[in-house]
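Yeah, one chain of the complex is gone here, protein chain that is, but the others are all in their spots.
Now for chain A:
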Amino acid sequence: MINFLILPILIPLVTGVLLIFASKRIMLQRWIAGISSVIAIIFSALLVQKVRVSGIQTLDVSSWEAPFGITLVSDMMSALLVLTTSIIAFLCLIYSFWSIGEAREKFYYYAAFNFLIVGVNGAFTTGDIFNLFVFFEVMLMASYVLLVLGGKKAQLRESIKYILVNVISSALFVIAVAYLYSVVGTLNMAHISVRISEASQGNPPGIITVIAVLFLIVFGLKGAIFPLYFWMPGSYYAPPAPILALFGALLTKVGVYSITRTYTLFFYHDTGFTHQLLSFLAIMSIIAGVIGAIAYWDIKKIIIYNIIIAVGAILFGVSAMTTDSLTGSIFYLIHDMIIKAALFLLAGIVIAIAGTSNLHKISGLIKRYPGLGWTFFIAALALAGIPPLSGFVGKLLIVKGGFEAEHYWGAGIVLMSSLLVLFSIMKVFINGFWGTPRAYKEEEKVPVGKMLIAPVILIVIAVFYGVGSEYVYPYISQAAETLANPEIYIEAVLKEY
């Protein structure tokens, strides 16, 4: 079936539309959403296997041949990200059943949730730069709904900021695409790559570098790199845990994916400037993130700043542009999506029990909730990259790649940051879980056991991802190979070139 790669986009889209009709019937909504996301996981897994066996899959939508129409392209990287997204979506969904509350469920929560997944999967899959913009917008529209749903004062305040930032960056995105189009005369990503290579025989024209930096600003705003992350700690702080987990695990990663895609496929001619800049910003993101993560005494804030650190580490690997570092980046990207989702969901349980996210007011949770405590502990170790858990392999490869590319300073900072990440997350563990237990007001109402299902599954996946990295490695290295050699991608899309 040639339409295989559109199914992870199509399934949540149809589900979202059907859920609009069922908006007042909560059980029906849960069943429809749950079953459809299981189906989506199955098809994404099959897609990964298909890409593994028979190479990059492409689909010329509406039968317009590439490069004239919109082409969807599933290479290994996008297929893996789509699979990860589908899994995280399913787990955030079942977590929502017990935590999001009836009011939201009746107000199109599940529909918006599915539309968000449409946008994310679409952005990962598309092979057309303007279509990427469209999927960004789909994703953002849904995220506006999810952010504002509930209508608390903090949510409204942060929604205004979030919408403002994203409207501006979307405008810049269109401008950047227009510049690029005016230079290369095409929107198909593989074709853009060919045209840029032709234009920059030996010496790339300056305008291409300008466009590269513009794209970095646009995607950097979505992906929260230094100094463009300013909006994130506030905006991500407002919504409840499952939405926060979705945002933290998926939305920023779409920005990171887009930077990776454009900087490996388009702008690899003037690496002396563009990739140096990227590497500098990545290192600065790590430093800024570490400072934030250590400084705050608030669970949510600490994990949110950890997103920025992870984004920095991933992009540092991308900027080194060796096969090893790219492999490491993809490895770490997927690890980070899983572990951030798990951490946010766990933090959600802690906040539900304690009624606050302030670490000074929480203590001794492990006495009464040992399951929660130990899950959080493993998640914390995995986040910091303690071998053999999932963060280790990715970071090892990123650092190795950094040394190979002779970015000694950068690689050293990535290494050092692991220690401080461990410190920041252990601070949560020590203050929140150790010490004398306290009595909390709302404690009895929280279905801790049921809420733990999703994060425990995520942690199990993370552990297997780390321990079984030998089995995962062939997939990741296939993904990195496509990134390191754009010809493979171009050949798969354009065929005759």
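Everything below uses one rule, namely that a contact is a pair of C-beta atoms (placed from the backbone, for glycine too) under 8 Å apart; a residue touches a chain by one contact, two chains touch by 3 or more; residues count from 1.
Here, contacts and distances are computed from a predicted model.
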Name under which UniProt lists the unshown chain, selected from "Succinate dehydrogenase / fumarate reductase cytochrome b subunit", "Na(+)/H(+) antiporter subunit B", "Heme exporter protein C" or "Spermidine/putrescine ABC transporter ATP-binding protein": "Na(+)/H(+) antiporter subunit B"
Hidden-chain contact residue, picked from the options A:Val17, A:Val38, A:Ala103 or A:Ala178: A:Val17
Missing-chain contacts mapped onto chain A: 1-3, 6, 10, 13-14, 17-18, 20-21, 23, 59-63
